[in-house]
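Each remark here refers to the structure printed beneath this line.
Yeah, one chain of the complex is gone here, protein chain that is, but the others are all in their spots.
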Amino acid sequence: MGFKIFLLVLFLALSSAFPVKRRQYTPCKHLVLYFRDVIYNGENAANATSALVAAPQGANLTKLADQFHFGDIAVFDDPITLDNNFHSKPVGRAQGFYIYDTKNTFTAWLGFTSVLNSTDHQGTILPSLEPIPF
Amino acid sequence: MGFKIFLLVLFLALSSAFPVKRRQYTPCKHLVLYFRDVIYNGENAANATSALVAAPQGANLTKLADQFHFGDIAVFDDPITLDNNFHSKPVGRAQGFYIYDTKNTFTAWLGFTSVLNSTDHQGTILPSLEPIPF
Partner (left out) sequence: MGFKIFLLVLFLALSSAFPVKRRQYTPCKHLVLYFRDVIYNGENAANATSALVAAPQGANLTKLADQFHFGDIAVFDDPITLDNNFHSKPVGRAQGFYIYDTKNTFTAWLGFTSVLNSTDHQGTILPSLEPIPF
C-alpha cells in the first residue's frame, strides 16, 4: 500500500519598517512525501514494515481479512522517500497505525507521525490523522 | 450503542463595500446527526455494522469484555440518520473505531469520520476524536 502526502507550507512574508540585510533563505512552500508499506505475511519478517495486530473474528494476523479487510488494524514503521520509489534513500519514517473501517470499498483511517531526518528537514515532525482512499 | 452528534456550524456574515446581487442561500447553522451501532456477536453477520477486533487477555471477539468492556476495540461502519431511528434512510456513514478505556464506568473513546452523501450535504466530511459517555 502506497501513500502520498501533499503538504502546503505557507510562506509568511515578513515586513519591517527598518529594513536590514537578512540572510537569504529558500522558503519551503511545498513538500511531497511518499511512504510505502510492506505488510507482514508470515514469511517476510526481514522486509516487512508493518504488521497486522488486530483482526475481526474469523480472520488472522498474516492475511488481510475478507470484506474489504474490514476490522483489520495494522501498525507501521515505513520509510519516507522523496519520489515514488520504495528503494530510494529514505528521508524519514512514517510511524503509526491504520484501520480498515469500510465494509463496501477500500479505505483506511490513518493516525501517524512523519519524522524527517534528512539534512534539509532535520527533526521535522508532521502529525496526520485522516481517512485515505486507495 | 447510539450516539448523537451536535454540530454548530458558524454562519460567517459577509460584508462588502460594493454590494452586488447574490444568490440567496440557506446557511446551515445546526446539524444534528445520529448513528447507531450493531456489534457483531458471532451470528448477525448480515446486520452487524461493527466488529470487535481487539480484546484483553481472557476475552474474545464475539462478546464484550467484563469490567465495563475495558480494553475492547471495535471498528465500525455505521449508517448516519437525521433522526433517532436506525431504520431511517441514511444520509452518510460514520466510519472509524472506538476503545473502551475506563475500568469503572461505561465510556468509549472514538476516532472516526462522518461522510455525508445526501443531496443537501454532498461530500461533507466531519472528523471526530473524542471520549463519549453513554
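A few notes on this one:
Order as written gives the chain letters A and B; numbering starts at 1 within each chain.
Simple rule for what comes next: contacts are C-beta pairs under 8 Å (C-beta built on N, C-alpha and C of every residue); 3 or more make two chains touch, one makes a residue touch a chain.
Just so it is clear, the structure is predicted and the values come from calculations on it, not from any experiment.
Within the complete assembly, residues 40, 42, 49, 51-54, 60-62, 73, 75-77, 93, 95-97, 111-113, 115, 125, 127, 129 of chain A touch the chain that is not shown.
Counting the whole complex, the residues of chain B in touch with the unshown chain are 53-57, 70-73, 99-104, 107, 109, 111, 129-131.
What we mean here is this: only the chains that are shown with their structure count from here on.
In this entry, chain A maps onto chain B through a rotation of 120 degrees when their C-alpha atoms are superposed, rounded to the nearest 5. Put simply, the C-alpha centre of chain A and that of chain B have 25 angstrom between them.
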